[in-house]
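With one protein chain withheld, the remaining protein chains of the complex are depicted in position.
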Amino acid sequence: MSIWEYANPKKFMQTSAWALPGLIVLTVVCMAVGLVWGFFFTPDDYKQGSTVKIIYLHVPAAMMAINAWAMMLVTSLIWVVRRHHVSALAAKAAAPIGLTFTLIALATGALWGQPMWGTWWAWDPRLTSFLVLCLFYLGYIALWKAIENPDTAADLTAVLCVVGSVFALLSRYAVNFWNQGLHQGASLSLDKEENVSDVFWQPLVICIAGFVLLFVTLVLVRTRTEIRARRLAALLSRERLA
Amino acid sequence: MIALLLRDLRLSFRAGGGFGLGLAFFLLVAVLVPLGVGPEGGTLAKIAPGILWVGALLACLLSLDRIFALDFEDGSLDLLATAPLPLEGAVAVKAAAHWLVTGLPLTLASPVLGLLLFLPERGYLWLVVSLAIGTPALSIIGAFGAALTVGLKRGGLLLGLLVLPLYVPTLIFGAEVVKRGAAGMEIGTPLAMLAAITAGATALLPFAAAAALRINLR
Partner (left out) sequence: MELVVSDLAVERGGLVVLAGVSFRLAAGGALVLRGPNGVGKTTLLRTLAGLQPAVAGSVSVPPESLAYASHADGLKAVLTVTENLAFWAAVYGTGAGAVAGAMQRMNLAALAERRAANLSAGQKRRLGLARLLVTGRPIWVLDEPTVSLDAASVELFAWVLRAHLASGGAALIATHIDLGLPEAEVLELAPFRADGPALAVAGGFDDSFDGAFG
């Protein structure tokens, strides 16, 4: 029994159908607990007041925006190396979700920035890199949409994803170099002393877990849709030929 | 390889080849920006490095789809792919031809446009140096984008959407060199990074572009 068995569409459909109900419940519970705890049962920050509570959306969304791209990179490479179609379709399915997380991170950041920095937008390195990431997502999705043959589209988007990853990293470095910003340091990290304090930290971890679960659930649902769409297209083209 | 380079150069110099279009576009940008921003020397001098780099980048983008699309339409890309010439080499050569007819003229013309935008005196040398080092990266990254979109009917717009995000690091480091040069600051780091991007892209992207071409020809 190897992990590649799940790359078989049949196995994937079966397993995901079995796992989805549980995942959905877990996602809802996790996000509800995390958000309610975070929004209503944590104290206001002594400097930032109640605006601090937007981190329960902002930080997990920003993390997942990057992780979604990382997942697309991995699944694209699996497609290139092992030619598992489910993997390519999972990458396709993850892109709009990643884009949405990116937009959520940008929007919540703007909402927080207005009262805190006095501006909706600043050309801060972190903000700018997310804007660039947003452009990468748009290009990737547009390329999928533009190509008719699904295998050609999977191949070309995989190449774009790999090359794009390198350039996205380069952009991150370049943007850092270009402007030292006013964004605060990482809210969570293992080696730093100046983390957010425990009262904020515990609900935040639950929120992050909720966002991870949300991402996994959405990717599974969308991959199932893509598999069905692919099947439909195959049946139609068979019909035309018969 | 040399035959392909000469052929591409000849094609772009002959009628309808589009040589000079990029240069004219570059000139237009340098003329239009002061019209929009206002004639104050101080403002223009401040934004000149950025405007010149963005102008060069857009001028480069203008002619990217010609790198492969024409050969794809008349069938010579098929024949090139079956010829005893590695496709990776063909990509590199075609990107080099693109640079010779767009990037190089842009670099040579840039001091004149710097004059129009009141670029500080110290900046001219670094403007030319940064464009000379950076524009090859624009051509090779563009060739990769062109290879991705070669089979598409309306690939031009998509090409822009795919290539411009990839241009971000080159633009940042390129404009930074000119900005710092004009201000009399240390330019070593951005210049080294710019050169690194060009070197890395030239070494690796022909393989990605050739892979994309093979997929598109299938």
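We call the chains A and B, going by the order they appear; numbering starts again at 1 in every chain.
The definition used in the following text is that contacts are C-beta pairs under 8 Å (C-beta built on N, C-alpha and C of every residue); 3 or more make two chains touch, one makes a residue touch a chain.
From a predicted model like this one, the values you see are computed outputs, not experimental measurements.
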Practice prompt. Would you indicate which residue among B:Leu79, B:Leu115, B:Leu157 or B:Ala192 is in contact with the undisplayed chain?
Written response: B:Leu79
Discussion item. To test your reading of the contact rule: which positions on subunit B touch the chain that is missing from view?
Written reply: 2-4, 7, 10-11, 14-17, 71, 74-76, 78-85, 217-218
Worksheet item: Going by the touch rule given at the top, which residues of subunit A touch the chain that is not shown?
Response: 8-10, 12-14, 85, 149-151, 227, 230-231, 234, 237-238, 241-242
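One rule holds in what follows: only the chains that are shown with their structure count from here on.
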Discussion item. Nearest whole angstrom, what separates the Cα centre of subunit A from the Cα centre of subunit B?
Written reply: 32
Response to the item:
So, in the complex, the side of subunit A touching subunit B is made of residues 132, 135-136, 138-139, 142-143, 146-147, 152, 155-156, 159-160, 162-164, 167-168, 170-171, 173-175, 177-178
Fill in: Parts of subunit B lying in touch with subunit A, wherever the complex brings them together
144, 148-149, 151-152, 155, 158, 161-162, 164-166, 168-169, 172-173, 176, 189-190, 193, 197, 205, 208, 211-212, 215-216, 218
